[in-house]
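Missing here: one protein chain of the complex. Every other protein chain is in place.
By written order: A and B. Residues from 1 in each chain.
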Amino acid sequence: MTQTETQSQSRRPKLASSTIPVLAVLAVLLVALAFAGSAYQEPAGYLALLKRAAPLMILAIGQYFVIVSGGFDLSVGSLVTAEVVIAARLIDGDESATLWVMLLMLGIGAFVGLVNGAITTRLLVPSFIVTLGMLLVLDGAVFLWTGGAPRGALSDSFRTVGRQGIDGVPVIGQLPWSVVVLAVIVVLAVLFMRSPTGRTLLAVGDNETAVWLGGGRVERLRTLAFVLSGLSAAVAAILLGGFAGVSAQVGDGLEFRVITAVVLGGVVLGGGRGSVVAAMAGALTLESLFSLLNLLGVAGGLESTVQGVIIIAAVAYAAVNWRRKKP
Amino acid sequence: MTATATRQPVRRHGTRKFRLTPTMSVYIALVVLLVAGSVLVGMRGGVLLDHGGILNILTRGTVLGLVAIGQTMVILTGSLDLSVAYLIGLCSLIAAETMAGDPGMIVPAVLLTIGFAAVVGLVNGLVITALKVNAFIATLGVALIIRGYLENTYTGPAGSVPRGFQHLGYDRIGPIPVSTVVMLVLAVIVWWYLTRTKGGYHVYAVGGDEEVARLSGIRTGRTIVTMHVLCSVMAGLAALFLVSRLGSGAPYVGTDAGYDLESIAAVVLGGTLLSGGRGGVAGTIGGVLILATLDTIFDDLGVTPFLKDVVRGAVLIVAVALYARSQLARRAR
């Protein structure tokens, strides 16, 4: 039939092809790490990297769901801070409180996501504004409650998840708990994105009218994305609290760092495009890069500058590439 | 022309009905807030709108106002600028370090600061238009680049301004600071530019639909870049006012006050659509005054600073939700 038309148009890139650039960059960085630092000549070095990167990777997975469905979640950074501060205050060194506080944290994360999602979908406020408002509310509310400075302390068992691991594993020695948690979440996220719900979420970011007319519950799906993002912040808070301890700055700038990571993974702001694995790989790439810069003796202060250059370069690369592919 | 004038009556059907524009609702909200605030403060035995109160509101509003005017221009084109806060910090340092207490260096320092800001705006604009990078990412990237530089180079305040330059920040006419007058004059100029000139028309066209604007022969890239340059220049001016009050440059003077997100909040609160093409400076100034008044009321009531954030976040969400509502109602007719 209309041969001329089909031929003059370009073929859709294979599913993985948007993931390939970030994986290639990641591979180069990982090799470079081995040359730059002796710690990376053994598996344990990479494991430590993964352990450091786990919170950001988990946040990236959460943010991916929101971005791919067409939104933004700027509230994750302050949510992480809020969660850690709340946990410290509630546990206050009491071992027996650990478990229920962790569950409560997950509950708070889901609730904040639910509120973000509900306001975005029911009141039709752009998610940029909603989550910006949520950021202000969380920042204010937490410190209102703690009176300006975080109080209390986390219990040792709470900190185990972020710090410790399973000892005596062959070859690598210790398998950090955070890596285990990360692995479980990655598997769940990939399975979710392959499920009917996951596919529909992607379609919502592309054309929500078509999904609604196709029998999908658009509001629920978009709200679900925010809930998942909130949950990811709660998990990240558990890991970060354990790893870095209690501070009022623990989540500072995380929202922008995680958006950088997701965008670095080739996920397009505005929705409908990108894979969850790539988003996560973007986070790992970002952390690897920081580690590498660290090893090369680049001052920590310049981390932001590098992050800024990368985020622009990644998107410019994708945009220019995309234009070239157009007929 | 006279012929059309006589035919005009045929065309008048129902388009002149009174409608509450977002700008009007902003100022109505401001008046309501001032009245409610006065009552609340009055119940505590204070006066909201006394000499000090007015001064307080205006002083707070001036710097935010400058930044928000610039932010309005970029948001109207459908873009946005997340780099203003760090840019303010860096500009304050450039100004203060160049002056280094020497009155003779005021003019060069001011020019250098404004020039530098313009270059940053140019970079923002070019990254968005030439490299086709989403504005959020582009300006976030530039913000991070500046932040890295600040973190790497400065640990605290630096430079100092000569006494003469401090007049800019502290002089006033009656209860009205000179800086506020400057800000308002700039607001009027920008308002005139946006609503009366060809360039302004093109700003709304680009924000309304970039493709349509392009097909109509408007140089969309140039429009966007120009607005980014102007936005950054406004941030540079804001930095100069801050420097004149502080006496020295401070790396985090912009971020501590959250001028990036705060200015976007003021613009959106003022009824400008985040996606561009609708709104204006008049609403933005209303939004700025609302935020400044809220702060002042809270101060007078002795509320902790943390509650301010909570209320501010809530006000923002509620305001935008209300706009979205009226938008819906209008579409349904």
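Definition applied: a contact is a pair of C-beta atoms (placed from the backbone, for glycine too) under 8 Å apart; a residue touches a chain by one contact, two chains touch by 3 or more.
Definition applied: contacts and distances are computed from a predicted model.
Looking at the choices "Isoquinoline 1-oxidoreductase", "Arabinose import ATP-binding protein AraG", "NAD(P) transhydrogenase subunit beta" or "Biopolymer transporter ExbD", the name in the UniProt record of the chain not drawn here is "Arabinose import ATP-binding protein AraG". Within the full complex, the residue among A:L154, A:A189 or A:V211 touching the omitted chain is A:V211. Contact with the omitted chain, checked across B:L30, B:L48 or B:A213, is made by B:A213.
In the full complex, subunit B touches the hidden chain at residues 1, 4-5, 7-8, 10-13, 15, 196-198, 200-202, 204-205, 208-209, 211-213, 215-218, 277-278.
In the full complex, the hidden chain is touched by subunit A at residues 1-12, 14-15, 195-197, 199-200, 202-203, 206-207, 209-217, 272-273, 327.
Rule of thumb we're sticking to: only the chains that are shown with their structure count from here on.
One inter-chain figure worth recording: subunit A and subunit B are separated by 31 Å, centre to centre, where each centre is the mean of the chain's CA atoms. Residues of subunit A that touch subunit B in their complex: 72, 119, 123-126, 128-130, 132-137, 139-141, 143-144, 148, 256, 259-260, 263, 269-270, 299-312, 315-316, 319-320, 323. Contacts from subunit B toward subunit A in the complex involve residues 127, 131-134, 136-138, 140-153, 261, 264-265, 268, 274-275, 304, 306-314, 316-317, 320-321, 324-325, 327-328.
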